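Only one protein chain is missing from this complex, and each of the others stays in its spot.
Chain nomenclature is as follows: A and B, assigned in order of appearance, with residue numbering initiated at 1 for each chain independently.
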Amino acid sequence: MSYYLIAPQITVAGFAVAVIMLDLFVKQKRLLPIVSVVGLLGGLGASIALWGQTETGFTNVLSVDRLAIFFSVIFCGAAALVVLASRDYVRNNFSRFEGEYYALIMLSVVGMMFLAAARDLIAIYVSLELVGISLYILAAFGRDGKSSEAGLKYLLLGGVASAVLIYGMAVVFGITGQTSLAGIYQAVAAAGLGLDNGMLLLGVVFIIAGFGFKIASIPFQMWVPDVYEGAPTTVTAFLSVASKAAGFVVLIRIFLEAFGQDLAIVSGWAMIFAVLAVLSMTIGNVAAIVQTNIKRMLGYSSIAQAGYLMVGLAAVSKTIGAGVTDPEVLFGPTGLLFYIGCYGFANLGVFIAVIAISNKIKSDSIADYAGIGHRAPVIALAMSICLVSLIGLPPAAGFLAKFYLFNTAVHHGLTWLVVIAVLNTAISAYYYFRVVKVAWFGTSTSQEAVPSGWGLRFALGISVAGVLVLFFYPSGVLDIARSAAEAVSGIALSAP
Amino acid sequence: MAVDIAFWILAAIAVVSAVAVVTLRDVFRAAIFLILCFFTTAGIFVTLNADFLAAMQVLVYIGAVAILLIFAILFTRDVQQGNPSNKLKVPAAIVGVVLLGVMVSSAVTFGWPESVYLPELADTADIGQRLFSENGYVVPVQIAGLMLLAAAIGAIVLMREK
Partner (left out) sequence: MSVGVEHYLVLSAILFVIGMFGALTKQNSVVILMCIELMLNAANIVLVAFSRFLVPGTVLIDGHVFVIFVMVVAAAEAAVGLAIIMALYRTRKTSDATEINLMKG
């Protein structure tokens, strides 16, 4: 038995328990975030050490391939940045439960890492619920009315989504008699089923609905604005990056490993994702324009970003099917992976800046950001760069990510989708730039500087550095993304 | 056949009690009907040769989940008597009926294997083997353990005074 394959998960889970214990016995609460970051970096290092190993391990339940490792690194990295940025916020808002806060973030990271590696419906479901339950609690962690309401809404809608998901999984299990993705792939291929079969379509749609909730796609986005606004800002930051990435890794894995039989099935579900992408981008961007609360605005923006990301799931049709063996064909999930990396850095950067500013001004209203550029030039500059990256303009990573993703989509004959996406990018520029404008050209009532701890400044620096480095030197990360995406495309490509 | 008759009776009770859960005005009575629905589900599991799951159903759903829900109702009962609906009743009902039609028609037309009489029960030892063997689901069991840890931490944090 190869337990070393889950060393990253074991490391992070062990540190999560250690943090709770330390919280009980140690007076120096300063240690807690440090220990948490050490644990998360340990998980990150252990993941990287597993890169390139060939043993899949745990027969049909887990497969620690490059896709899983790529996402494990994203989860650990995002959580480490959030923990670094959390210290002052946690002190101010829930100092009594510091240990529990860090432990729950780490437990949800463990769930996400299992989710990235799971290739069995049961393992996927249980890991998803580990992520879900940790995040429900974290959303309610502020324990004022708004935060509790956010947590409750998140839990109830998450419960509905997971019930729909489990029904979809049950239907797929019923059609195939298998719970492992590989078994489902073979059973569906052997029975010669397609998405014109009502039962299989029902299962697929229910599974998309269940994960559509996690990635905040329209029409499963009802929770986003309230939860983003009501949850503690640090939790929202974590949610907006890690939880979304977790949803996407499972979608990539389920659909490419279990439903990549032939071109008919693939173009069927790719079309579903294309339609959801259009809806999410358009509705998310239009709704974001009228928001006055920055967390709500970023909530709608994250719905729109989920739309752009789904373009990567729509652009898969050409890599599968007879005769296509050209390794140079652009593969949608490669673009998706690169985009998630860029989106992660940029969105975390914006949220860390929001945390720093709200620590001082105690407000999330965009109007109160007036003149922040003069009170905290470094933070405002960092936030502006990250917002520019979210729009997708140079010199930020978002530009290349969008370029690569849309280019891939054009190669797959999705020009109409790209036209809509580019139009949406133009709409989104309006509300992102509005924040930049208010921050630099608004007049503030106060001239007080905005203080920030070293951890927060460090995390913000890393985010901005990530955004810039991925723009100037993208090739290394693109190669890594390509080989991670090929871990699943290999199965699809080998199809007859 | 006795199993068939049992199925029809249990199915009728399950549907009626589920309707009662969403229509009754008194939340406490709705919870009682939910328990009835859980019991009939346990009975349905018995008709499906799954006695162990039937016992689990009674223990977990009725012994834990339903009791928790009743606690929640009793704690908040002084302020909460009604069971109102939001304004989306009609569109939700239409969507529900359409969804039901799609689900039923695709289920009926699929062409499932012939049902044959099955005398023996699912072996509980097999379930245990499958759950805890290294070729089975031992990793999901560990993940479920972590999930219960997270839930326990969360329940304590959220319920304690600030």
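The rule is simple: a contact is a pair of C-beta atoms (placed from the backbone, for glycine too) under 8 Å apart; a residue touches a chain by one contact, two chains touch by 3 or more.
Bear in mind that the values here come from a model prediction, so they are computed numbers and not experimental data.
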| item | value |
| --- | --- |
| Which displayed chains the unshown chain touches | A, B |
| Chain not shown: contacting residue from A:I10, A:V160 or A:I361 | A:V160 |
| For subunit B, the residues touching the chain missing from this view | 1, 3-4, 7-8, 11, 14-15, 18-19, 21-22, 27, 30-31, 34, 37-38, 41, 44-45, 47-50, 52-53, 56-57, 60-61, 64-65, 68-69, 71-73, 75-76, 79-80, 82-86, 88-89, 92-93, 96-97, 99-100, 103-104, 107-108, 112-116, 118, 120-123, 126-127, 130-131, 136-137, 140, 144, 147-148, 150-152, 154-155, 158-159 |
| Residue numbers in subunit A that touch the chain omitted from display | 121-122, 125-126, 129, 133, 136-137, 140, 143-145, 148-149, 151-153, 155-157, 159-160, 162-164, 166-167, 169-171, 173-174, 177-179, 221-226 |
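Heads up, the rule we're going with is that only the chains that are shown with their structure count from here on.
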| item | value |
| --- | --- |
| Rounded Å distance, subunit A centre to subunit B centre (Cα mean) | 31 |
| Residue ranges of subunit B touching subunit A (in the complex, touch as defined) | 102-103, 105-107, 109-110, 134-135, 137, 139-140, 143-144, 146-147, 149-151, 153-154, 156-158, 160, 162 |
| Partner subunit B, residues of subunit A touching it in the complex | 1, 6, 13, 17, 20, 58-59, 61-62, 96-97, 100, 103-104, 107-108, 110-111, 114, 120, 122-123, 126-127, 129-130, 133-134, 136-137, 140-141, 143, 148, 151, 175, 197-199, 201-202 |
